[in-house]
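Everything on this sheet refers to the single structure shown next.
A single protein chain has been removed from this complex, and every other one stays in its place.
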């Protein structure tokens, strides 16, 4: 295996050229400014923009995509090492030795994300025109989507951790707004709040990590932080690594901060496709890869990353296998797939390319699957229970075809997109060698088995078998503005993997930015090596089991009671119960206790002081009888005492 | 040389008297056209025409004129302050626009004013908030005999004192403004407040503040005895009159000032007046009370405690940081447990003030600059939140969270404004408070990692109290009784819109404010740290003796 290592950050820092002389790159800020302007216009314009708001909202991400393509060609026109360009926009805030700028970093890693976000984002905007056509809040929906795209682009384009944090929280806000888009549903509002709160816990990690970076490493910009890594203590790097991982866990729904993602399916389906499948939830992977130099210097943190990824991959797969709600099953699948990417990213440079490549292909097929699910839901009067689907294939041929392609891609049918990238993750994990490689590799293969099972289950229950529709449901194919994005995503699911991996195209492109190692992807080897064969075997096995359980015999319309394992899986492995018992309940008790303390102790002390003064003064007041002669007597006594004192003293 | 600061103090003071006089005079009854025009000016014509009985019309026309005059005076003050700010030299660290005249020469009392960057931005804050508060309160007291004009006069009087207290460069003059501020606020809560408890809340506020003020008076006299002058510029600095005083004396004087400021800044455990006062206040009063008035406390800590008694600082750093951390977490948790929106916002302020005091006493440049910036940003954010809550209250007459639900459906603009203000409160990046909170946190980490990590908890809790309040009031099904709830009208949009715009502008481009603040902060940080080592030995001994 040919291994080429580039450490652009560490080796050739000044090589990060500036945008000067490149007209396209100096407009990189337009990438996020355009959708941001869209959000502002749609929100401030109010009802006046109702008529054309969705069109503007769609046009702007498309414009960003066009600009991103231009920037990509600009980068491709440069030598490999000169493809990392920082674009300062303006100084955000500077105090003393601390400076945070709105500085962008355009490099192969960020532009890959930008292309994914703007392309998939644009398609989902188009899809939403049809999907939200009946919704009175469509304009607001597009405003939030634009806001999301802008924030996500800031996240991936940021050249320092503070600006990244701006995007990080910005996507959190957009996610909050969109999950809770149907605010009148209490469940949606609760899910939105839950997502934001759990993300905040993760953000806490990012915040503290930034504090440590500034206090110890003296900077918060990527290049300076990474340049300071070799001189930093192991403890510091471990702490920063673990804190960044905490942030990544929150955003990417990794254990133990996974509980929000399934509830987030309360949002409209295009939101689930864009935010909770293709882009935002992968930000954690981006962060880990971007902060690679820190993780590479902290092996324990890397181990933690790998462990979290592996655990989430399996947990997500188990949950996805038990959910009857099509969107929640897909959400579990997303958890699982992102766990796989996190695992790969935790391997270090050896896994970066595989992780990011899988992230991109996953963005395509998972978005396609979600849009397909949305199309099905549309046809089924917004029903989400797969036990009431069945036999939809003839009624919805385009949806079935596109969903089918996504399905084949995600389970890793050879030569489809998912196969290429999953195969490279498997090869990277086994490539670690030793027991670690074996354990991790087996975990990924097990994850692949689960994927094959739950995705087959989903397709069988939804499109094949006998119809089990509820009364009054008349399935129909969706309009063209919904099916065209699905078709385009399906084409990506078919061919993108091959395009990226053949000739190691993506690996050589990405390597300079991340210091990734370029593994040659050997197609023939993937079929002959033991791990390649294992992957094929589990693929067949998973499909076969699903066939035996969900196609050979009819699906029951109400979920069976199930055994211990399936109940646990369908209750999301008790994640909510754990949160409730460990955090919510004690928190409620503490809050109530403090409210009582405030009232009965802190405030009572002050009120008591006031009451004391009042009582004592009314007591003294009682001595004022109003009788002049009693006053005179008192005075006499006073005079006598004074006189006596004087007499004694003298 | 134009006496900017004196104009900025005198203009609202004259305005207060003029408005009070105008509200007494009655204009001819027939002038209904003017009334209508006044309403158009006030509400852009979209307000429902007020149901004024003919007999009251003349009085209401007078009140309308008085209120317009008050609004004019507040805008004029804003113009003066902005003009002054544009002439401010951000390169210099000392006081600018200084004026010094003898007032009571026998005791070394001067009328001395001057501002540095921190005072300047706080004066700007008050100048921005006052006209907006007036707009928001325009219709609030129409059932009163004076039609609310008296309230407007009180606001102007308060503004004069707020500018004065930040501009004062003489300790005695500062004390005078500090105490005099209580009077208009007492009436704004007690007379123009909300609910039956308002008299009690006003007295509680007054007694609390007076108690602190009297302790401060002792310290003020102590300063004169020790330093021989009240002039701030002569007292401070390495060659100042207080430079050589005994550390033990400095500690006592510091404490005297600090108690007054801690009460004003609501710091745990002397914060309990604030929730009561906020609950009994009209939203406009609450905006000025929490947004500006309480900042006098934190401003005083920075300007008087730190700069007058640098040798005492090191003895106070840890106790104050500990109290700040308690305030941050305690205020946030109590905010979660509240059922009344006004009280809830008040408790969030206790939490936010904890961040400010933490930043001041962390004694690093980032933390102090963050704290100074936080004072302004908190004024904008909490001001906006109080105003929006006020709009809700003015519609339903209740601040109970349980009385609302699903408001977003019927009043989307109101809900949006509420959400933006709330998000600012929880420190969302892109909105102004994030910058200050972040600076405080990274500065505090350099001071003490443990303190910074505890403070970060407040950030998580902030998300809970803001979003939970939003969820309970704005989302869910809209109950029948709220189905007729009106969205914001033009006047209300103009009242809260500028604040939201400022939150976004200063969230994305806070540098101009930081440029103004930074030189002043460099000065105080230098004082706080440069003198500390010299004083360390002395204070350590002191700690041993106690």
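In order of appearance the chains are A and B, and numbering begins at 1 in each one.
Note that a contact is a pair of C-beta atoms (placed from the backbone, for glycine too) under 8 Å apart; a residue touches a chain by one contact, two chains touch by 3 or more.
As a convention for this text, contacts and distances are computed from a predicted model.
Visitor: Name the absent chain as its UniProt record does, using one of the following: "NADH-quinone oxidoreductase subunit K", "ABC transporter permease", "Cytochrome bc1 complex cytochrome c subunit" or "Urease accessory protein UreD".
Guide: UniProt protein name of the non-displayed chain: "NADH-quinone oxidoreductase subunit K".
Visitor: So there's a chain missing from this view; which of the remaining chains does it actually touch?
Guide: A
Visitor: Would you mind spotting which of A:133, A:502, A:565 or A:636 touches the chain that isn't drawn?
Guide: Candidates A:133, A:502, A:565 or A:636; residue touching the omitted chain: A:636.
Visitor: For the chain that's not shown, point to the residue among A:79, A:524, A:556 or A:628 touching it.
Guide: Candidates A:79, A:524, A:556 or A:628; residue touching the omitted chain: A:628.
Visitor: Tell me where the left-out chain touches subunit A, residue by residue.
Guide: 621-622, 624-629, 632-633, 636
Going forward, only the chains that are shown with their structure count from here on.
Visitor: Between subunit A and subunit B, what's the gap in Å when you average each chain's C-alpha atoms?
Guide: Roughly 38 Å, centre to centre.
Visitor: Quick check: in the complex, which residue numbers of subunit A touch subunit B?
Guide: 43, 46, 90-98, 140, 162, 165-166, 168-170, 173, 176, 180, 183-186, 188-190, 192-193, 196-197, 200-201, 203-204, 207-208, 210-212, 214-215, 590-592, 594-595, 598, 602-603, 605-606, 610
Visitor: Would you tell me which residues of subunit B are touching subunit A in their complex?
Guide: Residue list for subunit B touching subunit A: 204, 207-208, 268-270, 272-273, 330, 333-334, 336-338, 365-366, 369-370, 406, 408-409, 412-413, 416, 423, 428-430, 435, 438-439, 441-442, 445-446, 449, 452-453, 456-457, 459-460, 463-464, 467-468, 471, 474-478, 508-511, 514, 518, 521-522.
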